[in-house]
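Then we have chain A:
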Amino acid sequence: MSGLVFESIVKKFGEFTAVHETSLTIPQGKFVCLLGPSGCGKTTLLRMIAGLEAATAGRILLDGDDVTRIPTHKRDFGMVFQNLALFPHLTVGENIAYPLRIRGVSKSDCLAAVKRLLDLVQLPDMAGRPVSKLSGGQKQRVAIARALALEPKLFLLDEPLSALDAKLRESMQIELKQLQQKLGITTIVVTHDQREAMTMADLVVVMSQGKVHQVAPPVEIYRKPKDAFVADFIGSTNLISGRISGSGKLAVPGGTLLADDLPATGDVTLSVRPENIRVTAGSGDNTPGCLAGEVSYIRDLGASIEMYLSVAGQQITAITTPSDRPDIAAGDAVSVHFPKDACVVLGDA
Partner candidate 1 sequence: RAQEKSLKIGAYGGYFKDSFDKHIFPEFTKATGISVESIAQPTGEAWLVQLEQAARAGQAPADVSMISQVSMLRGSAASIWAKLDPAKMPNIENVMPSFINKYDDGSVCGVGAVTWYITLVSNSDVITQAPSSWEELWKPDRAGQLGLLALVTNSFLLDVTAKTYFGGQEILDTEEGIMKVMDKLAELKDNVQLWYRDEAQFEQALKSGEIPMGQYYHDVAGLAAADGYPVRSTFPKEGGINDSGSWAVSKASEKLDLAHVFIDFMSQPEIQTLLSRKVGTSPTVARAKTSLTDAEFASVSSEIEPIIPRYDMYQQRADWLSQKWTELIVS
Partner candidate 2 sequence: MINTFILRLFLGAIALFMAAPLAVVAGVSFNERKSLSFPPEGFSLDWYAQIFTEDSWRSALFNSVGVAVGASSLAVVVAFPLAWFLWRFHAPWARIVQVLGLAPFILPPVITALGFLSFWTTAGSYGQAWTVVISHGIFFVTLPLVTLTLGFEAVDDSLVEAAATMGADDRTILRTIILPLILPYIISGMAFAFVLSLNEYIVAYMAVGFTVETLPIKIFNSLRYGYTPTMASVTVLFVAIAVVVFGLIARFGDLPRLLGAWRHDDDS
């Protein structure tokens, strides 16, 4: 089958298991983000794909062929390193031409390729520059161009944008996405920035502590997190535990909430995004889906207003826009509304 497949891949460093048994399929042509907190094994996974790290167990298949034992230099994958790893002794053009030159491509063909690639990353006429004279964003583009020089089957990037400042990062995210759509190369990007993943990816792989938690498109990851880790790691959320008290009903401290897909019995945890919680002044009517609370404090961040609420002893955060801001202040009694479709039932992490 076409695409990249992990079959029960495991990676240990000595006693320490960096990647627990993982099976995963990445369809051809997709833009995938590996997302997770620091140290969760993202880089390790990416390096195994590139062959820079040998898998302890399991197989990696590309388009049906086992590539697990093929050495890096025969895999023909393009990779962009976190620190970019531009060759300091070569010019921009020589860097980009490097993979061609070592394959014996003729000088004129190299020149043509360099020109084409520099146009692609919007850096025309830079071929002669020493790389030390480039700005961060320009270096970035050169590293990308170099990785693409061989028209790789797979395009791997390890936190490619983390060194850039916020503004530049955003524009590079969009460019990278457009580039990938134009070329149609299967692309895997490691990041620990969830915003970045949400912006770029067709498919997000959420990892923590060497395990894959969820693989899904970004909006689904946000709207339907599989477990508490994902819910909490992607955006911020309120986790509310309760006990099933009837079909579609959940008894929580302070009242009852409504939710779809609730199991028949048992204890479950809900995730409710702060921006989906509605707060109104005055103590609530205590109908299902609405709890009484008190305002702890309110923070105005300019673009949004954060309301920290205490509901039956539990901390709940709600966010609203300045225009929708209810007329409340710290200490006020409020009613807190949890819309049914905003209450997501979580599985075990």
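Candidate entries met the following condition: all candidates are chains of the complex that A comes from, given by their letters.
Note that contacts are C-beta pairs under 8 Å (C-beta built on N, C-alpha and C of every residue); 3 or more make two chains touch, one makes a residue touch a chain; residues count from 1.
These numbers come from a predicted model, not from an experiment.
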item: In-complex contact of chain A, chosen from 1 or 2; value: 2
item: Residues of chain A touching candidate 2 in the complex; value: 50-52, 71-79, 81-83, 85, 87-89, 98-99, 101-103, 132, 146-147, 149-150, 156
